[in-house]
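The structure's right below; bear with me while I get my questions together.
In this view, the complex is presented without one of its protein chains, the others remaining in place.
Up next, subunit A:
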Amino acid sequence: MDDYDKTCLESALVGVCNIVQQEWGGAIPCQVVLVTDGCLGIGRGSLRHSLATHSQRGESNRFPLPFPFPSKLYIMCMANLEELQSTDSLDCLERLIDLNNGEGQIFTIDGPLCLKNVQSMFGKLIDLAYTPFHAVLKCGHLTADVQVFPRPEPFVVDEEIDPIPKVINTDLEIVGFIDIADISSPPVLSRHLVLPIALNKEGDEVGTGITDDNEDENSANQIAGKIPNFCVLLHGSLKVEGMVAIVQLGPEWHGMLYSQADSKKKSNLMMSLFEPGPEPLPWLGKMAQLGPISDAKENPYGEDDNKSPFPLQPKNKRSYAQNVTVWIKPSGLQTDVQKILRNARKLPEKTQTFYKELNRLRKAALAFGFLDLLKGVADMLERECTLLPDTAHPDAAFQLTHAAQQLKLASTGTSEYAGYEHNITPLHTDFSGSSTERM
């Protein structure tokens, strides 16, 4: 970001925009604090000018708001409300918040401009934007007071019916456990450190147990470090077992707790939030339908822990898993015809595959109304029949003639022979008995 000797809020915001994106990408929420005296600059580059030309921007000089990342814009005015209202400054600053999709707030000084009042203004910002999120982690009767960092943001479900922001519970209740292999790198909204904290009787935080320079705190932290904490136990076991704990964050909202290693030595308890909803991960199914293994007739993980009830199989297979027929490109059609031909030349050994491929082609041709293809393939099989070498098995000729005849019948399109569910079956010949045995 270059320095300028005049107020130019737009360049400042552009600079912020670039820095944040380079450093953090577009997914990490960022709080942008703009400290200003409430003056908007003059002439070109002034906020008034920026806003006036806002509607005439192209791709190249896009206005930096809304920020292309989840953000809150806090504007700290070193001026009191009356001063700002005397000009249109406040209106312009409010426009900025509006342009950031309403994400943010303006702070002004109560009373005269003095150190105390400025401190109190920043105090308000701290209370609003930087209060730690305290919660209680529960697993049945085992509990621990924790701080979740960064603060989980409320989530607005992209849903036209009821777009109420969802906020996570301060009771984080573990509902069960799943192997890492089964949860399988699920998509998450955000991830957070779960830090155990020590609370005194009034519920104030005494310390995180993290060693500090301050001596008093040091001793308090040392005591906290020596009191067994559920988080540490949970973390240790999750790490050793390679598992995650499923945690309920609210109605129809879940997340997972797991051990995250920062380096060889350091590791931590982390929590990731799934997207709210009854079924955040298709391979686990509906969250409400997950129950304890002891309720199952037999252990779904097997007696030797050698199997797993996950992933759930969907009812219908996807196109790439069910051998669909697509003839949009000529090569697709040619490959299918070649497959039939290849098997035709290996009759009677390949009788089953031959008919399987033949029926697949027949079905698709009927569905696409491509009856000419059936005629063409029938002609081709008849030609193959005439080309059979003398050494060929006598059954081959019978099967080819039979298949060609059946395709011709289907190509008439009359319902009797062109039924979709109908399959051409191998002809029973005096020789076919032995050939079926071979299969």
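One rule holds in what follows: a contact is a pair of C-beta atoms (placed from the backbone, for glycine too) under 8 Å apart; a residue touches a chain by one contact, two chains touch by 3 or more; residues count from 1.
In this text, contacts and distances are computed from a predicted model.
Q: When you check the chain that is not on display against UniProt, which of "Integrator complex subunit 13 isoform X1", "thioredoxin-disulfide reductase (NADPH)", "Phosphatidylinositol-glycan biosynthesis class X protein" or "AP-1 complex subunit gamma" does it turn out to be?
A: "Integrator complex subunit 13 isoform X1"
Q: Taking the full complex into account, find the residue in A:Glu94, A:Glu173 or A:Glu349 that is in contact with the omitted chain.
A: Answer from the full complex: A:Glu173 touches the omitted chain.
Q: Determine which one of A:Val32, A:Met287 or A:Leu358 touches the chain that has been left out.
A: Of the candidates A:Val32, A:Met287 or A:Leu358, A:Met287 is in touch with the missing chain.
Q: From the list A:Pro68, A:Gly102, A:Pro154 or A:Pro394, pick the residue that touches the absent chain.
A: A:Pro68
Q: Which listed residue, A:Asp91, A:Asp110 or A:Asp379, touches the chain dropped from view?
A: Touches the omitted chain: A:Asp379.
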